[in-house]
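For this view, one protein chain was removed and the others were kept in their places.
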Amino acid sequence: MSATEASPAEKGVMQIESFIGFAKRNGGLIALIAIILFNIAFTPNFLHPQTFFVNISQVATIAVVAVGMTLVIATGGIDLSVGAVMALAGALAPLIFTSSFAEAYPMLGLAAAFVVPVLVALLCGLFNGSLVSFLNVQPIIATLILFISGRGIAQVLTNGNLQTFSHKGFSYLGTGKILGLPFQGWLVIAIACLIWWLVHRSLFGRYLLAIGGNETAARLAGAPVRRVKIGAYVLCAGLAGIAGLIVVAINSASDAARIGNLMELDAIAAAVVGGALLQGGRAPIFGAILGAIIIQLVKYTLLANGVADEVALVAKAGIIIAAVYLQQGRKE
Amino acid sequence: MLDQSAFDLRRYLTGNAQTTGVFVALIALILFGLLRYENFGSAYNIASFLNYNAMFILISIGMCFVIMTGGIDLSVGSVAAFTSVVAAYLSPYGIEVALPGGILAGAAIGLLNGFFVVAMRIPPFIATLATMLGAKGGALIISGAQTVSIDWTSNFTKLGMEKAFGIFPWAIVIVALVAVILWVVLEHTSLGRTVLAIGGSEDASKLMGLNVNRAKFFVYVLSGGCAGLAGVFLASGFGAGQPLEGIGWELSAIASVVVGGTLLTGGLGSVPATIAGALLLGLVFNILNFENGRGTISLSAYWQMVIRGAFLFIVILLQSRMSGPVASPKEN
Amino acid sequence: EPPPLEQKERYKVGFAQMESNNPWRIAETKSFHDTAESCNWDLVATDAAGSAAKQVADVDSMIAQGIDVLFLPPREEKPLIPAVMKAKAAGIPTFLVDRSVDPAVAKPGDHFVAFLGSDFIDQGKRVAEWVIENFDGDKGVIVELEGTTGSSPANDRKKGFDDRILQDERFEIVASQSGDFARDQGRQVMETLLQAHPDVNIVYAHNDEMAIGAIQALELAGRKPGEDVLVVSIDGTRDALQAIIDGKMGVTVESSPFFGPLACEVMKRYAAGEEIEHWVQVEDRIFTKDNAVDHIDEAY
Partner (left out) sequence: MTPLVSMRGISKSFAGVAALQGAGLEIEPGEVHAIIGQNGAGKSTLVKILTGVYRRDAGTVMFDGKDLTAGSPREAQDAGIATIYQELNLVPLRSVTENVVMGYEPRRFGGLINWPKAHARTREILQRFGVDIDVRQPLGSYSTAIQQLVAIARAVSLDARLVIMDEPTSSLDDREVATLFEVVRALKREGVGVLYISHFLDELFAICDRATVMRDGQTVAVRNIADSTKLGLIADMLGRNAEEIASAGMTGLGGESRAPGEALLVANSIGSGRALRDVSLEIRRGEIVGLGGLLGSGRTETARAIFGLDKLDKGEIRFARSAKAPASAADAIKGGIGFLTEDRKAEGIVPDMSVRENLTLALLPRLRKGGGIDRKREREIVARYVKALGIKTASMEQPIKELSGGNQQKVLLARWLANEPELLILDEPTRGVDVGAKLEIQTIIRDYVAEGGAVLLISSEFEELVEGADRITVLQDGRSVAELTNPGITEDALVAAMAHHEERGPA
């Protein structure tokens, strides 16, 4: 059969087939449904709307970072530095809007408190990406550098001190609501749609997947390999920066030692549960969101049902294995 | 055909420069320490430095084997913590029981990793991430979330605190033994060569009729066993079974392996260079402590993190300068 | 007998901090640095980044550097015993600060000179006693936010509180989960537990940071901390005192990080040949709405 227009009947069959394929491909979805059913049965007040909001606000940071992580993983890389970048961005914001400059020009100061930390995060991504693409440093190691020292820099900047503040405008990022839904929730949706478009509809995205699939071939076909790879790291770091701001905004406090701690593991797990392949070549953006939701719900379920922390760790391990195994079911 | 001298040059560049970098850096750092600090070269410092780093050398070697197959083992730190608890419980029966007991416990978790990776085809990064959580949970559960006393009256503490023949700490003697055995396994047995071949190309290894699954099981069990032994050292040398230890050990082990010139994609690797990598990274801590003791500047903990990151950066830079691309002549 | 300490003009003093990831530890380290100047110390300060094994190795490197005296906040009771033993073997008198080691193996007045600090179990107990006295409802439904799982302050503060509060039949602990001593975690855990246990009316947090996080969670959920939910904790940080002043929090039992001056004083006494009591107990104050305003300026 050659690839020409399909007849309407064929199209219908294709749709059904693609739905089955979708279900198979998304073992994650099955896992999600299972967790939700479990919660409805066992967790008190699970269907309460407030539960929904709590989970949305808590999943936002993991989701944002996981989306960025998915881009990096699509190039066959990995980014361990996201937690440290969150800390850096999170430490910078209060430094800026509590500075004397911001007191003199409140609006400008507030704007700078959003923009500057994200810019710094982008720079971190540029650093990571340059190491990977210009110096051929292996991604785990390249990003390990900032993983170690990024948080240190944040602590040097704040002298290790916890910075607390109360600032309505800034806190909106963490506590604001639109149509009753937490602002972060909307932000995640917007980011996911944007990045989805980028991956599936733009040149950047096509190159990204090609590079992840076969870097040499992509280069020989004229793909700007270095630029695209750096782009992935920059986007990932930028998103981590935004996540850092969200955390700080919710807490009305910034603790450089703690923001984004272990976030890299959650984000990687979310991306993989969502269908990303660590060797690259795939970037399921909504899969990553799905993965983040699963991870969040697992956390919620265990906490709400009073499972002891140490038992929760074991349960989480089992669920990650199960979800990823389901996810791969289609590969006989 | 092609002249022989050119080949020798090439071999020097592709085969050895990867590893010469780390030895040069190690020697340079040792000289720096000797010249700058009093007592840096004292027997006390050397012995205690090696005693502490024995654990890291062990897990790094285990990690090196896993990485050579193109895998990764994130669980080593948790496994060491877990087996330190096991060994502590076994300590009343003496080192004869606690030592094999700890190693076996680690190897058992390694077996589980192998099962996830080989039989369930879960990507190593995720499989071992799950066991990392699981082993930590397990350690906390069996220890009742407390450190576990060792029996100070049995001969268990000999291992970590006494010297073989009154000269070398036992831990170092054992590590040296393990290193030599594993070096021989890698360089001179078909199992070792299979490990390298798998990392070079798993498909090709299968088609060549190599027993890929067995070798993969082997590396995970080995890594678990090495971590298990490190856990025994931890209990014996540091006085208790410690369920909370081992955080971040996996990353320092990965860094040691990479600094030792091993490709994370697998197919290349060296035991001595990995040991040198582990020593190099450990030495940074030791030197930072001595620097603090000079009293000229007092480095806060944060600055230490920044410096460690920067140091890793420099080593990586040097390495990428000296080695260049090795993978295949077609790259670039 | 611990090794003696000769009287000198200047001492080389080792301070092996366990970690620097929370305000309390940072304040403690700073206190030692500040004291170094006034007390004529050459301070060697290390940081073990949360690893007991590294803390032992840090102590080792200090011994190699030839310190005169060691101040050690042992991260764990048992794993730091080797550090204490090694220091003794090297003829260095050791003072334990803010946490102690397993008394079954290493004893004050023998392996080390003395323990300077308060009693975590007692801190928990005092919180419980305050709650028993001041809670005026019929039924106390308690959520407990634990510290880092397995860490000794978490274990002790839990034990002290739980043992005491459960002697009173009015109280029930419906959930007890780890918030890792951090504000963000404390908030997330509280948000979740609040959903599962909406009837909670007492929150006991193992430190102030988690208590603040819990207060945020309560407010986000439309509850009124201080009115319909009583929040109590330990530490005495500035934010906690402020919360008490604002009426959002009931009590915080002090756990002072400012050990420097005490350390200087005890060391001088020891060098002078005085007998040092095995436990140099620190008087932990208790902050409530009655005295919070007076102390907020000295809090960290």
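In this document, chain identifiers A, B and C correspond to the written order of the chains, with residue numbering beginning at 1 in each.
Note that contacts are C-beta pairs under 8 Å (C-beta built on N, C-alpha and C of every residue); 3 or more make two chains touch, one makes a residue touch a chain.
Predicted model, so just to flag it, every value in this text is computed and none were measured.
Within the entire complex, contacts from the absent chain reach the displayed chains A, B. Of A:Phe147, A:Tyr207 or A:Tyr233, it is A:Tyr207 that touches the chain left out of the display.
Of A:Leu162, A:Leu187 or A:Ala218, it is A:Ala218 that touches the chain left out of the display.
Residue A:Arg282 is the one among A:Arg151, A:His167, A:Arg258 or A:Arg282 that touches the chain missing from this view. Residues of chain B in touch with the missing chain: 1-2, 4, 6-7, 10-11, 14-15, 184, 188-190, 193-194, 196-197, 199-201, 203-211, 263, 267-268, 326-330.
Not every partner is drawn; the one left out touches chain A at residues 1-6, 197, 201-203, 206-207, 209-210, 213-214, 216-224, 281-282.
Operating definition for what follows: only the chains that are shown with their structure count from here on.
As a whole-number value, the distance joining the C-alpha centres of chain A and chain B reads 30 Å. Shown for chain B are the residues in touch with two or more other chains, namely 140, 145, 300-302, 304. Within chain C, residues 20, 149-150 each touch two or more of the remaining chains.
Across the complex, chain B meets chain C through its residues 37-40, 42, 44-45, 48-49, 51-52, 55, 140, 143, 145-150, 152, 160-161, 234, 237-240, 242-245, 247, 285-286, 289-290, 292-293, 295, 298, 300-302, 304. Note for the complex: chain C touches chain B at residues 12, 17, 19-20, 29, 33, 42-47, 49-54, 56-58, 60-67, 76-82, 90, 102, 104-105, 148-151, 155. Of all residues in chain B, only 72, 116, 120-123, 125-127, 129-134, 136-138, 140-141, 145, 251, 254-255, 258, 263-265, 300-310, 312-313, 316-317, 320, 325, 330-331 touch chain A in the complex they form.
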